[in-house]
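This report concerns only the one structure given below.
All protein chains but one are shown in place.
Labels run A and B following the written order; every chain starts at residue 1.
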Amino acid sequence: MSAPSSYTLHHPKWFRHRVSVFWWLQKRSYTVFVLRELTSVFVALFAAFTLWQIRSAAAGEEAYAGLMARLGTPAFVVLNVVALAFLLFHSITWFNLAPKAMAVRIGGKRVPDLVIAGSNYVAWLVLSAAVAFILLAL
Amino acid sequence: MCINCLLCYSACPIIGLEPSFIGPAAIALARRYDQDNRDQGAGERLDILSGHDGIWQCTFVGECSEACPKSVDPAGAIQQYKLTGAFDWFRTLLPWGER
Partner (left out) sequence: MARPVTPLLWLLFSAGGTVAALLFPIHAFLFGLAFPLGWLEPPAHDALLGLLRQPLTRLYLLAFICLPLFHWAHRFRYTLYDGLQLKHLFGLVAALCYGTALVLSAVAAYVLWGVS
């Protein structure tokens, strides 16, 4: 038998690769994850945008008309298209991940993920239709 | 069934960034014991897991479940733990809530 081999014991503090700030660009699934997290920026922007809208509407007819005209300009249209894309990405990833966070059991059997995700999508459609109906019927 | 391969730890970006994070396999195992009605250690585990190195560091990247060769789904286990952990915490706030 040869001489017994020696090895270095692992110790968490002795050597660690420095993780690059761009670790999330190195793998596609990590990049998709970061994009998913960045949808929250557009969520916040849209919340602020809604606040701006409410303020304009409350300030009077001219303020509101001015806002609507502004929203028709190319810069805002592009921004809104991008924002809508990110918001849709948020919704889809949110509904697809929701079943993982909730282990719903009916009668002892686990409800399949598709049912939970599906019911989320149905709720999404119903609520969107309700909002559209209310606003278009005004 | 977890075979302790620790592929989930390799896949998890949080482990790379924060070495003291408890990690997917450990949390999934903790949840497995919480679900086991023969076990009474849930409170002790809750203290550790809701601490600094625990479940709240997880941002549900989901890579751990992707990497798992045995479909343990640690990501799902952690999210479920967050949900039950959050509600348990709420219950301790209520005047009639027990620990």
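Going forward, a residue touches a chain if its C-beta (ideal position, glycine included) is under 8 Å from a C-beta of that chain, and two chains touch if they have at least 3 such contacts.
In this text, all values refer to a predicted model and were calculated from it rather than measured experimentally.
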### Task
In the full complex, which bits of chain B touch the chain not displayed? Write them out.
13-14, 17-18, 47, 50-52, 56, 59, 82, 85-86, 89-90
### Message
If the hidden chain were put back, which residues of chain A would touch it?
### Response
19, 21, 24, 34, 37-38, 40-41, 43-44, 46-51, 53-55, 57-58, 61, 64-65, 68-69, 71-72, 76-77, 80-81, 83-84, 87-88, 90-91, 94-95, 120, 123-124, 127-128, 131-132, 134-136, 138
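Convention: only the chains that are shown with their structure count from here on.
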#### Entry: Residue numbers on chain A that touch chain B, as the complex places them
12, 16-17, 19, 23-24, 29-30, 33, 37, 97, 100-103
### Task
Report the residues of chain B in contact with chain A in the complex, numbered from low to high.
13, 16-17, 19-20, 59-63, 66, 73, 75-76, 79-80, 82-83
